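A single structure is presented below for examination.
Just one protein chain is left out here, and the rest sit where they should.
Right, chain A next:
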Amino acid sequence: MSQARGSSGDARLPDVFLTPGTSSFSDFLGAVSPELLPARRTLPQGTAAELAPHATTIVAATFPGGVVMAGDRRATMGNIIAQRDIEKVFPADEYSAVGIAGTAGLAVEMVRLFQTELEHYEKIEGSTLSMDGKANRLSALIRGNLGLAMQGLAVVPLFAGYDLTADQGRIFSYDVTGGRYEETAFHSVGSGSMFAKGALKKLYREDLSELDCVTVVIQALYDAADDDSATGGPDLTRRIFPVVSVITADGHRRMTESDVAEIADRVIGGRMQRPDGPHAALN
């Protein structure tokens, strides 16, 4: 590996590795191998939006004691379903998760960089970043992608985690310029987000249990898939269901496929009776 070699051709670690200074992996990467940084790439003029698959709807909601994030499994390229079992919700570190909407390839790369960034800081400093610190780092990575976003390759993640200092689940949304906004209770991003948000508005309560909260986000994803062609609904023949992450004071946990399937089956059972989903009280 070229970066690991000294300039004089010996195998000694280069000075930049041994120089104290930054605890940020992306800063280090910028100094050693800038070509690996997504932000340093230049593209020819024109739009590239139709070239790559897009990932769609992500929802997140808090409950007393934690936060839940879920994503559907579809990636689209124009009218084509590029992948029907893509995963769009990833653990960022032990107490947070990031879900991605937008250009799938760039988003997955950004997630990898973000995961490495958090772990790198933790190892070098011996302590984890604060929840706001993590959210700000993600902001900086998105901002680096602005040039590509203007050519149609936008990445819009949703970030959620358990804040050990505040003892609660927190959700952050972003815009393509890296703007960071803290959301209360719930949020959704991606092409089906307006439908998912409508469902969340009607179904969300402050005193949800963990299981109920997972049911709410799965209901919301069902509604998103119902009205948005780019969001994948539960695939009953292939048994493909949303990826669900639950983050509590015990850390990040991805719900097992069988647990998610069980909840999804209940949701679908209800929809068999009433396709538009559960009634909300009028007042």
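Criterion: a contact is a pair of C-beta atoms (placed from the backbone, for glycine too) under 8 Å apart; a residue touches a chain by one contact, two chains touch by 3 or more; residues count from 1.
Everything that follows uses one rule, which is that contacts and distances are computed from a predicted model.
Colleague: One chain of this complex is missing from the view, so tell me which of "Ferrous iron transport protein B", "Proteasome subunit alpha", "Xanthine dehydrogenase family protein molybdopterin-binding subunit" or "3-phenylpropionate/cinnamic acid dioxygenase, small subunit" is its UniProt name.
Modeller: Matching "Ferrous iron transport protein B", "Proteasome subunit alpha", "Xanthine dehydrogenase family protein molybdopterin-binding subunit" or "3-phenylpropionate/cinnamic acid dioxygenase, small subunit" to the record, the invisible chain is "Proteasome subunit alpha".
Colleague: Could you tell me which of A:32, A:140 or A:185 touches the chain that is not displayed?
Modeller: Touching the chain that is not displayed is residue A:32.
Colleague: Would you mind spotting which of A:41, A:84 or A:123 touches the chain that isn't drawn?
Modeller: Residue touching the chain left out of view: A:123.
Colleague: Which chain A residues would touch the chain omitted from the figure, given the whole complex?
Modeller: 1, 3-4, 10-13, 17-18, 20, 25, 28-29, 32-33, 36, 94, 112-113, 116, 119-120, 123-124, 126
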